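Structure in structure tokens, see below.
In this view, the complex is presented without one of its protein chains, the others remaining in place.
For chain A:
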Amino acid sequence: MDPKLTEVNQMFARFKAALARNDLNTCEILLSQLKVQLTKFPSLPPLFQQTPNAVEELKLARDIYEHAVVLSVKLEDQDAFERDFCQLKPYYMDTCGIIPPSPEEYPILGLNLLRLLVQNRIAEFHTELELLPVKALEHPCIKHAVEFEQSFMEGAYNRVLSARQAVPHETYVYFMDLLAKTIRDEIAGCSEKGYDSLSISDAKQMLMFNSDQELHQYITEEHPEWEIKNGFVFFQKAKESQPCKEIPSLQLINQTLSYARELERIV
């Protein structure tokens, strides 16, 4: 076997061991080395050269990136997750037929869907969903994310929160925690539009805070434009309507007249 491939394999084994030990720092260092090593394989995307080791290399690279995604979840690093997932994606999308599909594929795709949901990137969520085959929707991981999205859209926030217990995969927990925050933002946005003001207690209940303290903190951090007065939260300021633009009638009239004049002149 190719010495380079062996070397990467060995390094990857050490990475996996470290991951099992939960030695995240070592993992990070090893991972970045692994990634650099991977750039030296010509069979990987975007080149896809047909080398004799192509299948092995592709499989290995995919494995590495899958682990990288898992690692980023463990590190609770959303940027890294996105980065790694994007790099992993070509292995799922473009390599079918060369290497067999990975068992981890759907869990990770589901994870990504969940992430998009958490970051409230609904459009991208649907784009991703469209790219999946019908068959994939059956998979519990994907189904989980899709159901979430539906509840989320319906406004059945309770159902979302209560579903935290029934995660299909252990890595999902991290995102489920984040989901509560997303939902709160969503509710805050709705109430801003829906009400002129709310009593503090109502607002507390609505935004699922346990104490006034937490509510105050949330408002000062996230919505400084809200006003707390006389035991009420006022959303007035946010509603300041934009002045509607006036039609530049004089300019239009002038233009039309000059067109007419030019038309007359045209021979």
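One rule holds for everything that comes next: a residue touches a chain if its C-beta (ideal position, glycine included) is under 8 Å from a C-beta of that chain, and two chains touch if they have at least 3 such contacts; residues count from 1.
By our rule, contacts and distances are computed from a predicted model.
Peer 1: Just by its UniProt name, which of "Rhotekin a", "26S proteasome non-ATPase regulatory subunit 1 homolog", "60S ribosomal protein L27" or "GATB amidotransferase" is the chain not shown in this complex?
Peer 2: Matching "Rhotekin a", "26S proteasome non-ATPase regulatory subunit 1 homolog", "60S ribosomal protein L27" or "GATB amidotransferase" to the record, the invisible chain is "26S proteasome non-ATPase regulatory subunit 1 homolog".
Peer 1: Decide which residue listed in A:L5, A:I98, A:V146 or A:I187 touches the omitted chain of the complex.
Peer 2: Only one listed residue reaches the unshown chain, and that is A:I98.
Peer 1: Give the residue, chosen from A:K59, A:K89 or A:H139, that touches the chain omitted from the document.
Peer 2: Here the residue in touch with the unshown chain is A:K89.
Peer 1: Considering the entire assembly, which residues of chain A contact the chain that has been omitted?
Peer 2: These residues of chain A touch the chain that is not shown: 32, 35-36, 39, 45-48, 50, 79, 82-90, 93-98, 131, 133, 265-267.
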